[in-house]
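Note that one protein chain of the assembly has been removed; the remaining protein chains are unaltered in position.
The block that comes next holds chain A.
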Amino acid sequence: MSDSSVSDPFHGWTPDALGDAGEVLPVVTAPDPVLSRPGPEVDPSDPKVVRLAADLLATMRVSPGCVGLAAPQVGVSAQVFVVNVSGHPKAATVHGAFALCNAKVVEASRWRPGREGCMSVPDLTGDVKRAARVVVEAALPGTGEPVRLATDAFEARALQHEIDHCAGLLFLDRVAGAHAIHQRKTYL
């Protein structure tokens, strides 16, 4: 459900460009130490990185309710993640399914609280303040082509959540207060 009004920051890139259907990997959960370790930057053209991006996409695709998945969540400490918020009721701008390497938030504004969950913290959700508008700079796996992605609302939240994973941070590190963690009742 790509929004046709949004310019294509990926210059025609789609997951098919990886040339690899990927393999579904097991998702690790806290307190696994890999989730708290900052991941190193990667060489986006490294075949292992391309394979990792494909595996993350495959794993996200088969995980119900999953809108994003980062390398540490499959046990790999690296700055690679995938996002797909297509069809999510809280999404506004939607760029479909994509994978990014070495992503950084370069602009952030309109901070809003929101409740989020995580496949790696399956039993809890947390209230976390995130920017509702962000600009992210990153590189595409495979070509290494630079990407400058502007987005908002739920896609912006998903990007910040995944970039945090790559930096070794969980939503638990960002909750808004002592009463901001909750036993999980519904999935994102």
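As a working rule, contacts are C-beta pairs under 8 Å (C-beta built on N, C-alpha and C of every residue); 3 or more make two chains touch, one makes a residue touch a chain; residues count from 1.
Here, contacts and distances are computed from a predicted model.
A.B. asks: Name the absent chain by its UniProt protein name; which of "Phosphate transport system permease protein PstA", "Sigma-70 family RNA polymerase sigma factor", "FecR protein domain-containing protein" or "Amino acid-binding protein" is it?
C.D. replies: Matching "Phosphate transport system permease protein PstA", "Sigma-70 family RNA polymerase sigma factor", "FecR protein domain-containing protein" or "Amino acid-binding protein" to the record, the invisible chain is "Amino acid-binding protein".
A.B. asks: Given the contact definition stated above, which residue among A:P31, A:P47, A:G75 or A:P146 touches the chain not shown here?
C.D. replies: Hidden-chain contact among the options goes to A:P31.
A.B. asks: From the listed residues A:E23, A:D43, A:E107 or A:D173, report the one that touches the chain absent from this view.
C.D. replies: A:D173
A.B. asks: Tell me, which residues in chain A touch the chain that this view leaves out?
C.D. replies: Touch with the absent chain occurs at residues 29-31, 36, 121-124, 129, 169-170, 172-181, 183.
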